[in-house]
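So the structure is just underneath, and the comments pick up after that.
Every protein chain of the complex appears in place save one, which is left out.
Labels run A and B following the written order; every chain starts at residue 1.
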Amino acid sequence: MVDAIAHFSNWATVILMVIGLYVVLARGNLIKKLVGLSIFQTSVYLHYIGPGKIVGGTAPIIAEGFTVYSNPLPHVLILTAIVVGVATLALGLALVVLIHEAYGTIEEDEVLGREDDS
Amino acid sequence: MSGVTTLLLAMAVPLAGALLIALSHGRPNQREAVTLVTAGVMFGLVASLVPEVLAGGRPATQPWSILPGLELRFTLEPLGMLFALVASSLWIVNSMYSIGYMRSNDEPRQTSFYVFFAVALAATLGIAFAGNLFTLFLFYELLTLSTYPLVVHKQNAEALRAGRTYLLLLIGSSIVFFLPAIVWVSWTAGTTTFTLGGVVSDVMTPDETGWLLALFAIGIGKAAIMPMHRWLPVAMVAPTPVSALLHAVAVVKAGVFSIVKITVYVIGVENLARVGSGDWLLYVAGTTVIVASLIALTQDNLKRRLAYSTVSQLSYVVLAAAILTPTSVIAAALHIAAHAFGKITLFFAAGSIYTAAHKTEVSELDGIGRRMPWTMGAFAVGALSMVGVPPAAGFTSKWYLASAALAAGQHFALAVIVLSTLLNAAYFVPIVYAAFLKPEPASGHGHAHGEAPWPMVLALVTTAAGTMLLFLVPNLPLALARQLAGLS
Partner (left out) sequence: MIAAHLPALQVVIPLLAAPICAMLRRGSHAWAWTMVVSWAMPVIAFAILLQVLEGGTISYWLGSWEPPWGIEYRIDTVNAFVLVLVSVIGAVVMPYARASLEREMPADRQVWYYTMYLLCLAGLLGMAATGDAFNVFVFMEIASLSSYVLIALGRDRRALVAAYQYLIVGTIGATFYVIGVGFLYVMTGTLNIADLAERLPLVENQRPVLIALTFLIVGLSLKLALFPLHFWLPGAYAYAPSVATAFLAASATKVAIYLILRFFFTVFGGSYPLAGLGVPLVWIALSLAAIVLPSITAIYEKDVKRMLALSSVAQIGYITLGIGLLSEAGLTGSIVHLLNHGLMKGALFLLVGGIAYSKGAVTVDRIAGMARRMPLTFAGFVVAGLSMVGVPGTVGFVSKWYLVLAAIERGWWWLAILVVASSVLSLVYMGRLVEASYFRPSAPDSTDDQEMPRSMLASAWVLVAACVYFGLDTDLTVRVAAQAARTLLGTP
């Protein structure tokens, strides 16, 4: 039980991951899907940063009085991943705008329905 | 020229001819002259190889290697020599016949017809001269692909449907069964080179040998062993010269040739006789002979009847090979040649009737012999050869086959031979009888006609004469066949 609580950051990761994936799969609105995708990606940020943080640790700068440091590498990696996530979201939204112009809707079932007509 | 050079040249000539024919598009006279010259040159080259083979020479060459173990290899040996001689000599006659047929029937797309015909002949020679299984397979597929456009030549719905069956059955069977068999041989024996006595005798158990033979027998769909025969009747939708040379000689003979060749050079006759796991082939082939003959009896369309007769006659060759004695191998080789001359004559006659009288059904032929005496006379000779009556070549091969069956104590084979002879007679003799002895129907033939154009008549008389000549002087094919059986 204590173990399960101690891993609370992992729980947060898993819950966010599942929520994100669920939204992507279950929602028909193209923007909501992107929202879900972003939540899903955010869970990965936690997945990396959580294990990198050490309780009581500071930034790895050698200075008087500090002996415990957190691992900086995951933070840097996730900085990259955040950039990638932003780019993906931007591109996705741009596509949704274009789809709205071409089809007049951003509901997935309506878009697919109009393709069958044409 | 050395044997190897001649051999490669003989295969290159029809390809070069195909190119020249394509360039002669729109100039029919030049196009057909090129075809005839190509056929003549090719035959000359092939014929010039005969003395070397008879003297025991086996020129071989390996000009290209795709992978280790996958070499392009050509070897000249007696069976291939015989097959190449038959195919190349009949191509000359057939070209003459094609010219008459295609012109008088006003067929469209004649240039592509002659181009693919030449490519098909190049592939046939490739099969005849193949020195290992891979090369055989390569040209086997090329032959299917180059004859496909000829089958769908008419380009109507029926032809397209026939083309689909043709491609699917031939390529399908070869890829699904033939190719794995080759990989298997290559993997266990480490080589696919044709070697007298076989390459798998030491490395495969009797059961495995039986399975290998089964893969080959089913995979070589061109041999038309039932149930892989369905492509042959449907291919009859092609113009008659195609049915005559390709679907009575080159393509189907490529099939039985491959089976005989594999029996002799890959599995080994003695090996197969020793392990005894190939007996089933005898029964399958025998059944095919009888069933195909029975179906032929029921066909009213002349070309389809001939096609089923071909199915039955092909299985004679397989039957002969499956008896597994030297005499039976001779019979198989002889029958390849004998059936070729006889059946091409019959198809020539069918095409000639179609051209002159526009008739395709057996029941319409009453009294036609009086209007077309040469055609029906040649037809009679071809029919005699199918039944196996002197003075036609079919007698010789059947004689060897029967004596081989007797000597080996194969009563089943003997029964098949006797029964099928009766059946052959039953579906050929009435045609000849009706053509010459029945009166023309009262309504007449619709229009007055005589013989077909002279190039066609000349062609069919030539092959009919060839059929008799093969009976009277069988020296050359016999010599080659005896060499194959190791009796020279």
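Things to note:
Keep this in mind: contacts are C-beta pairs under 8 Å (C-beta built on N, C-alpha and C of every residue); 3 or more make two chains touch, one makes a residue touch a chain.
Note that the coordinates shown come from a computational prediction; the quantities given were computed from them, not determined experimentally.
Every shown chain touched by the omitted chain in the complete complex is listed here: A, B.
When the whole complex is considered, the residue among B:R103, B:R164, B:R230 or B:H449 that touches the unshown chain is B:R164.
If you put the hidden chain back, the residue from B:N105, B:Q155, B:T205 or B:T298 that touches it is B:Q155.
By the touch definition given at the top, chain B reaches the unshown chain through residues 64, 66-67, 70, 134, 137-138, 141, 145, 149, 152, 155, 159-160, 163-164, 167-168, 171-172, 175-176, 179-180, 183-184, 186-187. Take chain A: the residues that touch the chain left off the picture are 17, 21, 24, 30, 33, 37, 40-41, 44, 47-48, 51, 74, 77, 80-81, 84, 87-88, 91-92, 95-96, 98-99, 102-103, 111-112, 115.
Note that only the chains that are shown with their structure count from here on.
Chain centres here are Cα means. That of chain A falls 70 Å from that of chain B.
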